[in-house]
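Each chain you see keeps its place in the complex, though not every chain is here.
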Amino acid sequence: MARTLKLVSGVEPAMVWHADTALPAGTDLVVVPGGFSYGDYLRCGAIAARAPIMDAVRAFAAKGGLVLGVCNGFQILCESGLLPGVLMRNQQLKFICRDVYLRVERSDTPFTRGYNAGQVIRVPVAHGEGNYIADGETIARLEGEGRVLFRYSSPDGLVDPDWNHNGAINAIAGIVNGQGNVLGMMPHPENHVEAVIGCTDGRGLFAGLSDHFDKAA
Amino acid sequence: MAIAKDTLLRNEPRITPELVAEHGLKPDEYQRILDLIGREPTLTELGIFSAMWNEHCSYKSSKVHLRGLPTEAPWVIQGPGENAGVIDIGDGLAVVFKMESHNHPSFIEPYQGATTGVGGILRDVFTMGARPIACLNAISFGDPKHPKTRHLVSGVVAGIGGYGNSFGVPTVGGQTRFHTRYDGNNLVNAMAVGLARTDSIFYAAASGVGMPIVYLGSKTGRDGIHGASMASAEFGEDSEEKRPTVQVGDPFAEKLLLEACLEIMRKDCVIAIQDMGAAGLTCSAVEMGAKGDLGVTLDLDKVPTRETGMSAYEMMLSESQERMLMVLRPEKEQEAEDIFRKWGLDFAIVGETTPTKRFIVRHGGDVMADLPIKELGDEAPVYNRPFVESPKLPVIHAGDVTHPMSMADALERLIGSPDLCSKRWVWEQYDHIIGGNTVQRPGGDAGVVRIEDGPKGLAMTADVTPRYCEADPFEGGKQAVAEAYRNLCAVGALPLAITDNLNFGNPEKPEIMGQFVGCVRGIAAACKALDFPVVSGNVSLYNETNGRAILPTPTIGGVGLLNDFMKSMSSGFKDSGDTILLIGENPGWLGQSLYLREICGREEGAPPPVDLEHEKRHGAFVRRLILDSQVTAVHDISDGGLLVALAEMALASGLGATLDAAPAAVPAQAFWFGEDQARYVVTAKAADAEKVLAKATAAGIPARTLGTVGGKAIAVKGEKAVPLATLNAAFEGWLPAYMAGKA
Amino acid sequence: MKARVTVTLKSGILDPQGKAIEGALRSLGVEGVASVRQGKVFDIELEGTTDRAKAEAALKAAADKLLANTVIENYRIEVVG
């Protein structure tokens, strides 16, 4: 993740220790990366969501700062209350590492401005608990407010159970909060930014963010 | 304060012949102990001897033969004998790697057994100062129809994934096989590969007298007591009952341990380091002292424990995971301790080095053990066990084989057979992309990872064909090395070195010992001829249940270097119209082939001979073609033969192939399904094909055109074409269906 | 003091593990299984307190803050002595 941020934005990201209580001054994007925090014991992301640094992340998000959580980072954001819902075990109860296709639902957000609405991208997933679930009301609100940014689909954009590898409700792969400044997603766009490593479909997310900050500056 | 001749220590029983036997020591071995120390050992001492002198730690049956393996080359920094082997890859970087078995624990508790196997091998690698960058695993299970097999596959795969995924290292390759001879003894061989700086590699030998010995990591519990002795004993009917305390892995603790170890190594705090593996504290402390020509005194009252009332015996034999022993620079002790506390790990000074060359263990005010430290290792029994060579099997002539079905049906059947089918169900449960450096994922010939930011890349593979080893141990040993070599060449890597994991039955049986000796000699011959030295390894014997041994399974883990990872070659066809070429001779060897076994129902004959000179020349030729960008895809030919290799290339790409008929001189089935060695399939742009053929002629290497890439089927002239969709269903279908209970 | 906190999924929340176990039990020939729901138990030892009410308060804090995800899970505390 750190490598991707640098590769796409040209800016070296700062690492923050879980027990710290403040974010570096001038932070414009907080990324909560993947990676089995605390062995994913108890529930994925549950222990990390309660780390001291998360209060600072919450405060940053409350002020409108952009937060991106990928994989375990998505789980942490849900557990910490920044995003609604939970990520349950994959439907087949197995860890799955493979490339999946995502339909980008909107392009008018800082996270997805590098894509076109309806575009299908190929990125890998690597998780055992990525099955997004929330109560009916929450799902209705997410859908009604257009807060689902990524959905598992077929290579030509069809949303279909065969292409929803973990069984998530409505094939949800990534959502934003009500203010639209916190994104959580299970797939790993940061792993598909170099042609030699797979493909470059994930680049759009980071390039879009970079663009967003350039415009804002 | 030595132990007097007749002291009976607190709560320790007298040593009886039964107790000696329970510790896996033979009467003459016990006599050796008596002679060595001049008195009856305490129970703790008996435990220490049993741990040090069992097969697992002492290599007593294998040592004399392992000496024959070539272990040197200009690029070898550290050969066998340390926690892992180390090779130089230039730019001040070293690759540290090793493979190790966790067979018995994985049979008793597949998930935890596999998990702790992965944890142990990762520790071996980062103990040397390397950051793990990839894992592989070679796993063998019994007959799919055996009632336990499905449960074992499911547990082992989940366990390997469970640990590696959580620890955060990609698993990029391996091998998965089935055979009824593994019914009661499945094999789990785990390999880890790490990256270090050549100027900061750490070793186990202590130095300096009066140096603090530090215990790091997780607390000690009663886990796996007798694990190492168990790994050296045959299973009987009652093994289900004799369940020892199972070790449980804690990948999160290990991740912390890794970061803490690398940090204190960077800060130059470490003189010597040794992970606690089999027989934990005993083996690690003795090795540190003995290698440094020093004595060691341990004070067990200082050892962090998880349970109350642990005896000296239990502490010395515990196999609790995620623990390390270190000798620190005294002036850096505080700094090291602070680092460990920061990572939330236990840190305790549990002893010191002494000039006496004695291994002294104190507990609760008593001396529980006082033994000569060098002799504990050096005087371990060494056996040159009697062995008989396996009888040579007859060569099966292709013309004498009758063929029960069409080529098309045979291909479909073979590609969907347990050994040849896709292992996607397995490797999709392993995170093979974490770290963002995986250039070639599982499913090809070798896994390839980028080294740091490039341009170098590392290729790795794990191979062995046990049925060849059974039929002819010497040729089988050669073949395992040759196949690893081939898989590395096929992705364009220069093969550098191997680790071996030698899994066999009971060495006290001359036939089994004969298999062992034959395979080791074969491996040695191949390593010598291919400039492919052995830098680390592991021996697992006594893999028998009720007197039936596993197939001899010397797994070879090979590592190779790509100077430019962007040039790594993959096996899938690339473009319609590319010409398909065969490199190597194809006389059509059917003995011990999967065709003969799966299609004709005959597991028979001598296995294909391996011409090491051909392997070397054909491998170099293929690497050259890749470097010169004259080929578009490369795949080596192994199990299943030529047509299976072609089908795999097609399935990896979705592009079919149109193939000429087999030459008249060779029976068609033998041509397409024979398992001759030293062969590759390559594809080239039509315009380059002639150049490749000319180059081969000039180099004296057999090469011929086979056909053209294109279409949606494998179409051999004069045979029924097999649609890729049909092949794909068979290839991808079997394992998921089997695991779902439907096959 | 010893206590057990039992965490179970709220009804209406899908339980993929429970479902899978249900199916597996049926295929193992265990008869009459209508449904399975999986939950967690935490056996907790408390020290330094003999006051039951205090212990229960501490356990409630533990459950609310960490052991249960109250969006999808219920919990129950028993102090067993």
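Chains: A, B and C, in written order; residue numbering restarts at 1 for each.
One rule holds for everything that comes next: contacts are C-beta pairs under 8 Å (C-beta built on N, C-alpha and C of every residue); 3 or more make two chains touch, one makes a residue touch a chain.
Predicted, not measured: the structure shown is a model, and the values here were computed from it.
Summed over the whole structure, each shown chain label occurs as follows: A x1, B x1, C x2.
Here is the rule we go by: only the chains that are shown with their structure count from here on.
Taken together, the touching pairs link the chains end to end in a line with two free ends.
One finds 29 Å separating the Cα centroids of subunit A and subunit C.
As a whole-number value, the distance joining the C-alpha centres of subunit B and subunit C reads 40 Å. A separation of 36 Å divides the Cα centre of subunit A from that of subunit B. Residue ranges on subunit C touching subunit A, taken from their complex, read 12-14, 16-17, 20, 65-67, 69, 71-72. Across the interface of their complex, subunit B is touched by residues 1, 3-4, 34-36, 38-41, 94-98, 124, 126, 128, 188, 190-191, 196-198 of subunit A.
By the touch rule above, subunit A contacts subunit C in their complex via residues 42-43, 46-47, 50, 79, 84-86, 88-91, 93, 131, 133, 135, 167.
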